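To start, I am sharing the structure in question, which I have written as structure tokens.
The complex is shown incomplete by one protein chain, all other protein chains being positioned as in the whole.
This part shows chain A:
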Amino acid sequence: MGIDGLIILDNAGRSIIQSGFRSTTPAYPLLQIDAVNTALAAASRPTDVDPVIQVQHPSNSDIPSACCHVACGDLRILCPISGNVDPLVGFAFLQTFVDILQEYFGGVSLAIVKDNFDVVYQLLEETLDSVGHPLTTSHNALRDIVLPPSLFSKLLNAATANLAAIGGGTPIQGPPAGPFSSQIPWRKAGVKYASNEMYIDVNENLQAIVNKQGVPLTSSAYGKIEVACRLSGTPDCTLNFTNPQVMTDCSFHPCVRLQRWSRDKHMSFIPPDGHFVLAEYRYTPNTNSNSAITRFANPSSTAPSPKEVVPIPFAIKAKFEVEETTGTNGATGRAASFPGTLSATVMLMLTTRPIENVFVELNLGESAHAIKCVASRESGGLGRGLSALESGHAGSASASWSFDSRKKVLRWEIPNVPPSTHWSLQGSFAASTTPPRPSHALQVRFEIQSHTFSALKVDQLKITGEGYKPYKGVRGRSTGNVEWRW
């Protein structure tokens, strides 16, 4: 009962690697693969396939099963579950496994999996028991059991038999410190580093919807505190924040002592070795902070009070016109095309930092074609910043646009938007057969370096229990995913 196994499919729907299935019939994994492929073929868009597909056993209806599946790069990974099991366990396991592959190989793709199939097999064996219980998924413990395909292990392979006979230990593993000898399940024992370092990344992702009037309907930042820990021994860390109240709906890595957090908002933990996510939180401004956001939000009856939303760091004005040709409804309109014009302007509202890698996407509807656009920087900044910026970044940051004719998506890319600048996209397109029905929302993705929406600030990171002075670093980074309706 539980997770039956794992199947990795290539983009043609063929199985590349699958775990050992306990099931009595060898047809079982094939059925699962077939069910997923059929569902994918039947759907108009692969993203619209239900993520849990019920699979009927041909001979024995007493075996209920369903198949959770996720796309991952050019692979699709299936996780058949049977019995009355939480599909979320399936998805959680899939996510964990993808993370493990990511940690091991630095990426997940067909080529990587094929090149390292022996390691992937071993990982499957170690992470999933054949009766459906996930086993060891902590990266720390796994590295002891399954060697990552590092340069070192390659050297080991090439070296003489004697060397390999040592037991293929990791570079810094003492012989007695075998796997699972550690008292702390998420941290392996006997870690040693020449230089001790700990880096904390605060990554926030803004999820927002902005309505036609430019008022955010919903906007909150989801934060993730990621830690890269290279500390020897068993250090005990305490992380303090100057403004912990900005973090709501927190969830933590199991290493964090929850009592400490609820008592005095200190994150106290013995970290796992390596890279891990320490905590996740949601940020929505509370009532007593941030008066600045009113700038961005006009009061409107349908909008939430401006104090409940995270301000959007930019503003877009979009205009979209379709020329009414005569006889739109008549028979003559059929053959005619419907020319339309569009224009959009992005203004940065942030005064301190540029936003980077801005992607604005617009779905132009089924019949769109003949797209012509000009993406340009309009009038530079306002006021003081103008001349300096013009000279400094004139060549480096130029906007561009492209059109994906398969997905009918117009994409406008601005690599760097310095503070207080205006950028515009002007263009025309044509649509045949029907009046054009472009989506009413621009999808905007962007990044801001060294900035967090919540302004979460690490006050102090104390490391006790070990004698060394580690190097510590904190960095903030923001990404955003905004739907701007027009």
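To be clear about the criterion, a contact is a pair of C-beta atoms (placed from the backbone, for glycine too) under 8 Å apart; a residue touches a chain by one contact, two chains touch by 3 or more; residues count from 1.
The rule we apply is simple: contacts and distances are computed from a predicted model.
Set against the options "Calcineurin-like EF-hand protein 2", "AP complex subunit beta", "Signal peptidase complex subunit 1" or "Aldehyde dehydrogenase", the UniProt name belonging to the omitted chain is "AP complex subunit beta".
Of the listed residues A:I209, A:A228, A:I270 or A:I371, the one in contact with the hidden chain in the full complex is A:I209. Only one residue from A:L9, A:I33, A:A66 or A:L348 touches the chain missing from this view: A:A66. Contact with the chain not shown here comes from a single listed residue; of A:D118, A:D404 or A:D459, that residue is A:D118.
Summary of contacts with the chain left out: across A:S109, A:S138 or A:S398, the touching residue is A:S138. Residue A:L258 is the one among A:A41, A:L258 or A:V374 that touches the chain missing from this view.
Although one chain is not displayed, its contacts with chain A can still be listed: residues 1, 16-17, 20, 22, 26, 47-48, 50-52, 54, 56, 60-64, 66, 68-70, 81, 83-89, 91-93, 95, 117-118, 121-122, 125, 129-131, 133-135, 137-138, 145, 147, 157-158, 161, 164-165, 167-168, 178-181, 185, 205, 207, 209, 211, 217-218, 220, 222, 248-254, 258, 277, 279-280, 282, 301-304, 363, 365-366, 437, 439-441, 443, 483, 485.
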